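Every protein chain but one is kept in place in this view of the complex.
And then chain A:
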Amino acid sequence: MSPAEKRSPLFHQLVVYLLFLILLLPLLGTLVYSLSTSWSATILPSGFTFKWYLALWSDARFLAAFGRSLLVCFGALALALLLILPLLFVVNYHFPRLDGVMNVLILLPFAIPPVVSSVGLMQLFASGPLPILGTPWILIGCYFTIALPFMYRAITNNLQAINLRDLMDAAHLLGASTWRAAFMVVLPNLRKGLMVSVFLSFSFLFGEFVFANLLVGSRYETLQVYLYNMRNDSGHFTSALVISYFMFVLLMTWAANRLNKDKS
């Protein structure tokens, strides 16, 4: 035990438990609500049941929305990888000075709230050469920008850790072309970092609501929009939905953390 722990361990433990309780309360409330038969105007529910989960998981509209969300998120992540990997390779190998420019550019998706971009996106993609407003394609494009700052930073750190230049020089010496070296040597070395950043990006793309609701809405109902549209339905049903959603995201972040731990 360190001296600090001896000083007032009870106080600090209490604070930590209180913090945990504050963070837990909304989740716990939703969980209990999703499992109760009815719960209104009382402190405790009247009985427990699984029927809301059964109703949810047998609802075709829910399953369709879930599938659409998966499709859009993985589509966006595939696009992001396809665009960001060559970019990172070129920036790190050929034009290291571009990294400074990129670090400013990737601030944009972070600093510009989606609601602002939406105003422009709605006008630009409503008609004209690319009328994709109201289709999943516009979401895939937007989600790429959301994932960009995060993936760029994560993969850059990974690239710096593997000594890209030495690795490429070694591959070149052994007679590999730049393409071959990039695909056969660099890419496999990045695999774990890529997986971690994909899982983590997925967990926040899956919860994205602003673009999904403003740009597409019910025309291609994703999970978050479905959840919002169900707001007038039974609160127990929506609670089961919230808990199911959260459990799924949890599984993704848990997988990412597992992968991350293996690395070190």
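Throughout what follows, contacts are C-beta pairs under 8 Å (C-beta built on N, C-alpha and C of every residue); 3 or more make two chains touch, one makes a residue touch a chain; residues count from 1.
In the analysis below, contacts and distances are computed from a predicted model.
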item	value
Protein name (UniProt record) of the chain left out of view, among "Act minimal PKS acyl carrier protein", "Succinate dehydrogenase hydrophobic membrane anchor subunit", "ABC transporter permease subunit" or "NADH-quinone oxidoreductase subunit L"	"ABC transporter permease subunit"
Residues in chain A touching the chain absent from view	2-5, 7-9, 11-13, 15-16, 19-20, 22-27, 29-30, 33, 39-44, 79, 82-84, 86-87, 89-90, 93-95, 105, 107-124, 130, 141-142, 144-145, 148, 178, 203-204, 207-210, 213-214, 224, 227-228, 231, 235, 238-239, 242, 245-246, 249-250, 253, 257
